[in-house]
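What you see is the complex with one protein chain gone and the rest in place.
Each chain carries a letter (A, B, C, D and E) given by its place in the written order, and its residues are counted from 1.
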Amino acid sequence: MESENNNSILPAVVEALCAADQGEIDWKKDGGRLLPSREQVIEIIEALRSVLFPGYFGISELSNSSIRFHVGATLDRVMLLFEEQIKRGLCFTCGHYIKACPECTQGAAQIIRSFLEKLPQIQNLLAGDVRAAYEGDPAAASTAETIFCYPGILAITYYRLAHELYQFKVPLIPRIITEHAHSLTGIDIHPGARIGENFFIDHGTGVVVGETCIIGKKVTLYQSVTLGAKSFPLTEEGRPLKGLDRHPVVEDRVIIYSGATILGRVVIGEGSIIGGNVWITEDVAPGSRIALSSG
Amino acid sequence: MESENNNSILPAVVEALCAADQGEIDWKKDGGRLLPSREQVIEIIEALRSVLFPGYFGISELSNSSIRFHVGATLDRVMLLFEEQIKRGLCFTCGHYIKACPECTQGAAQIIRSFLEKLPQIQNLLAGDVRAAYEGDPAAASTAETIFCYPGILAITYYRLAHELYQFKVPLIPRIITEHAHSLTGIDIHPGARIGENFFIDHGTGVVVGETCIIGKKVTLYQSVTLGAKSFPLTEEGRPLKGLDRHPVVEDRVIIYSGATILGRVVIGEGSIIGGNVWITEDVAPGSRIALSSG
Amino acid sequence: MESENNNSILPAVVEALCAADQGEIDWKKDGGRLLPSREQVIEIIEALRSVLFPGYFGISELSNSSIRFHVGATLDRVMLLFEEQIKRGLCFTCGHYIKACPECTQGAAQIIRSFLEKLPQIQNLLAGDVRAAYEGDPAAASTAETIFCYPGILAITYYRLAHELYQFKVPLIPRIITEHAHSLTGIDIHPGARIGENFFIDHGTGVVVGETCIIGKKVTLYQSVTLGAKSFPLTEEGRPLKGLDRHPVVEDRVIIYSGATILGRVVIGEGSIIGGNVWITEDVAPGSRIALSSG
Amino acid sequence: MESENNNSILPAVVEALCAADQGEIDWKKDGGRLLPSREQVIEIIEALRSVLFPGYFGISELSNSSIRFHVGATLDRVMLLFEEQIKRGLCFTCGHYIKACPECTQGAAQIIRSFLEKLPQIQNLLAGDVRAAYEGDPAAASTAETIFCYPGILAITYYRLAHELYQFKVPLIPRIITEHAHSLTGIDIHPGARIGENFFIDHGTGVVVGETCIIGKKVTLYQSVTLGAKSFPLTEEGRPLKGLDRHPVVEDRVIIYSGATILGRVVIGEGSIIGGNVWITEDVAPGSRIALSSG
Amino acid sequence: MESENNNSILPAVVEALCAADQGEIDWKKDGGRLLPSREQVIEIIEALRSVLFPGYFGISELSNSSIRFHVGATLDRVMLLFEEQIKRGLCFTCGHYIKACPECTQGAAQIIRSFLEKLPQIQNLLAGDVRAAYEGDPAAASTAETIFCYPGILAITYYRLAHELYQFKVPLIPRIITEHAHSLTGIDIHPGARIGENFFIDHGTGVVVGETCIIGKKVTLYQSVTLGAKSFPLTEEGRPLKGLDRHPVVEDRVIIYSGATILGRVVIGEGSIIGGNVWITEDVAPGSRIALSSG
Partner (left out) sequence: MESENNNSILPAVVEALCAADQGEIDWKKDGGRLLPSREQVIEIIEALRSVLFPGYFGISELSNSSIRFHVGATLDRVMLLFEEQIKRGLCFTCGHYIKACPECTQGAAQIIRSFLEKLPQIQNLLAGDVRAAYEGDPAAASTAETIFCYPGILAITYYRLAHELYQFKVPLIPRIITEHAHSLTGIDIHPGARIGENFFIDHGTGVVVGETCIIGKKVTLYQSVTLGAKSFPLTEEGRPLKGLDRHPVVEDRVIIYSGATILGRVVIGEGSIIGGNVWITEDVAPGSRIALSSG
């Protein structure tokens, strides 16, 4: 089964994989710091989802007298794990390169506390998103169906949790969270985007929402909508200049149908309806109805 | 590691998450009923897949003398779990709000029996879908490759199982099944759609097949094809009117290339070929060839 | 809970599922050979990813003195499992139909050894891909972020591993690998495609790269780009003729924006920029800039 | 690896194992009833131990603000599982032989409620046993050490839980519990025995405490002490007559050293000290000191 | 958390643990052979127990129509694993020191087939042992109780399986099996002992049954009974001479009470009763009643 020959080259291959200068993927260049664990972050976020939607995810055998115990036990366990991961995230850019960095340890403790306090507010926002999904889709037979099944609800849940950490400037972790939602749903929302209440994405596969997007209240997107950047200036070294506002602003009550592409820092005015497959790179006045010229 | 400060706010956060009136996401408003478990439903469907394609999924060390034991043991275990989940699905809308609802218990027992009897027929349909995939894709080196790897085969397998339950009017469960397939493949088929024999979806990411679609035999779809609704009438309260026929009818032997969008209750006539990226909102005569006017 | 009635039909259903002639899905027609296990292949590839990017995936608590132990232990364990799966893949087409096929056993041992030797080179290629992602996306805050989160990096990692096995003509396994990446990212790269250094796919959902594509160095693709086949000749029996060069050649430094569709054996000349949503079925001269005529 | 020959006899062996009249081990003779699951009972009892000694077993990261959540969540989950097992235990002797026996369902609900109410009292008794262990052994450095490590504490914990169920006349389950403790510790206490406060068993391997033993307060046993039956009358059919008082009564503050054997319904009077290896089959007056005559 | 200092000595410690000449524990001295896996053997034996006592161990939700599926599936899976372990056992002494030793591969295939054929007979023997336990203990409320709980039943089950392999001269594996039973029950039966029908061990902790013991039908032992060797001749090099008959012969219907020690190749005649704690090194005539002279 095992052929001894393979093993005789094993040490040399291991040496090559570990010792060579791997450039961009050399995690070791900075000494002792530990990287976050993607598996841990995903486990944490899934547990948080079960706490925000008790009875739907995680343990389903809940009763009025036991719900608090389960929510509390899950939350307590998960916050402990999350504090460690946030600390590792902070250490990624702190520049101290020591194992037990006191600054990041303290920072993580403060962030985790603030994050915990924000959870009920996030739950309220998500209740609004669920309502928007139920009211926006004739195929939705109940709000429970949207919570259980709709990729749009999963994506906005993960985004709202990640965005909170993004605001605390935690490196790496927010993006790990939203990219996990991307993997599960095909919906790619950057944690830096700002998204208002009662947001609904139907079907969702192929949706892209860029880092500096601003989305108002009661906005609806369908599958394959791109809210992207048109092009971006380069630095003198030819690298993309980071941190500029380069994605669309979508105002309240806008509907954007499937396959539409909106690029650059343009404003889609309040109440506009953007038809399927259209390509927009300029501002759209409030109340507009944009459609493909022909079929 | 654990900062005691966080914990001191834990009880207040738990109280807020559990006690506040959460509106749409308040599972507790109806008393004792238990919601289905998404994890359980997914585990059940994956086991059913291993039973429909023995040797390909689940235990791969099968022989002619052992295959029946493995298929039987898996099926027996899974039907028990499925009966419980179907009962929970039925209880979601039965309106009795009691734990051991005898009506739903009996209903689940009848459904599970009928479902079990249908499995060989579903297996036959899937054999036809596998043949269609192998014959429809020059890159397919064997039928086994399509069973192991093709997202289209996974999506149609999950759909055919879910559609059976949809016909028994089980709430929630069918949609959990097809949305799990959506997550794994990017192919979003509503369990209510009606799909004929020898169906093939190539690549598949971004395909949407709506609730009231009717698809004939030997139909082929490519990635990003949408068979959707154009718009939908609202009720007097401004909510979408549910249950109308609002998606396309696709007749036998139609091929629809990538990115095509077909909206509304239109008929795509037998043997038509719909080109990539076209946008259709009206009937197409049998034998038509529709393509983008230019590139 | 369990209704005895269901069970009484269980043996008949099992018999129907196992005994009937299932045509295309009958794994038993060839006697004793064992099929590969998809779960095993996926576990193996995830372990290989942890070895190519040590510290990022798998165990994150690495230090300079322990990294070799972890990489070596994982690699040793995984090569043993992989050898068995490759043997099963070879047996799928060897035509001997015996359990302990000596030819495939020997073949697998040789392939696994060569594969092992190639790993450091694959790691180098991936370092280049990571650099391309970091330099190509203004939202990327660090190379670590692209390794952890970017679906494009996951897809190219899985592709580069699968392509190596494809070159050894191992049946089934390479496609299982790339289709797993497809499931996780929405990026569908056939293992037969040939892709040069510093390749970057941004967002990625809906990208299709066909079996006979040839892609040069420093190429960038955005979401929903299709590099597909236009149509394919049929054999006399009406089946698609397999093995022809039918997908595009994309030369060095080409950028292709979201939604562009390029079909057939056409050449996209060096340094060209293909705009979003364009539809191309003919050669494009080097240095071209192709865009939709209007919006 | 797998030899096809073996499999060809598999169906015949399975038939023999299942179909033959297995007499005493034929679980099937009574129709539909389900037997308890030993694994489940053990999991339940280990969870109950973590609830009785919070912080010592199960999750160790507890704080004053989180302890109630963890204890409550564990207890809620476990009581649900226990109710099912107790129902199965009751069904074992109820004589109805139906799946959903309403009498046993109701009985289990009542028992589980009473059992739950008794837990704090059991915790109090165990606190006394811990104190006795700490005070009785010069090697015990702390009470925590006795909770973590002492087989005597484990055995008395399991016994006190099992004895509660024994008093509710639940078949099978109490003995499964104490025999699991026997397996872990070598201490064999029948759940029917009656044992007073502040009980201590040191080392413990080989201790046997019979079904009808009555043990007073502050009693200490060392390893290999047997409190057994001398002989037992047979019924007319030559089977042992069940249910007679046939084991010793050990009064308050008695110490019994290692290897002592006490057989039959004899009384060991208050405050007596029984030396190692002695053999007793008659009453011992209070305050006695019994020792081997020589060495 | 991790202190880098420790790691800096890690490579040296690993080198010392692996490279030094470890004498008796150096598994590497014989080249390529693989040792059996204790975890695997234990898992196999526990699965076999579930097959011999269906409904009691393993899956408890069995019905008349499903039992064969579960027994067959478990047995098929387990025989495959067992064949590999038996091959490793045979390779331990075959002297070929090659990975894929054809002689041991073939030997394991033959042994596994014979073993499989013996299982129904072993089940019959165990049914007799269960009957003996029920009839021999007034505390036994049902035969099910003895199957679920009695350490004596577990020990005799494991012994009867191990003894079958011992007769096939498989190295290592039989002893791994009986020593696992020893760990779980405190009952130490050597797999080489020969034990007749209807054997019962009550309580069991501390029982020792030596390698060359011969035990007749309907024999009963209580806890701490030793059937051992008196002393053993040494070889010229001062090592114990292996393979001599050096343990007692216990004839039919003998009862041996707790703590009795019987040493050497002595015969305990049919129907004798040996009292507690007695010490015997000579033959005992049939029908004898041996007891301690005084207490």
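Just so it is clear, contacts are C-beta pairs under 8 Å (C-beta built on N, C-alpha and C of every residue); 3 or more make two chains touch, one makes a residue touch a chain.
These figures come from a predicted structure and were not determined experimentally.
Only one of E:77, E:190, E:203 or E:218 touches the chain withheld from this view, namely E:190.
The hidden chain makes contact, of the residues D:123, D:167 or D:288, with D:123.
Among C:72, C:107, C:120 or C:228, only C:72 touches the chain left out of the display. Contact with the chain that does not appear here is found for just one residue of E:198, E:226 or E:272, E:226.
Taking the whole complex into account, chain D touches the unshown chain at residues 51-57, 60-64, 67-68, 71-72, 75-76, 79-80, 83-84, 109, 112-113, 116-117, 119-120, 123-124, 126-127, 130-131, 134-145, 147-151, 184-186, 203, 205-206, 223-224, 258-259, 276-277, 292, 295. Within the complete assembly, residues 2, 4, 7-8, 10-11, 14, 61, 63-66, 69 of chain A touch the chain that is not shown.
The chain not displayed touches chain E at residues 1-3, 5-7, 9-11, 13-18, 20, 22-25, 27-28, 32, 34-38, 88, 92-93, 171-172, 175-176, 179, 182-183, 186, 188, 190, 192, 205-206, 208, 210-211, 224, 226, 228-229, 232, 239-244, 246, 259, 261, 263, 277-282.
Here is the rule we use: only the chains that are shown with their structure count from here on.
Looking at chain C and chain D, the chains in contact with each of them are A, B, E.
The greater number of contacting C-beta pairs, out of the two interfaces B-D and A-D, is seen for A-D. Under the contact definition stated at the top, the residues of chain A that touch 2 or more other chains are 1-3, 32, 61, 63, 68, 71-72, 75-76, 80, 186, 205-206, 224, 259, 277.
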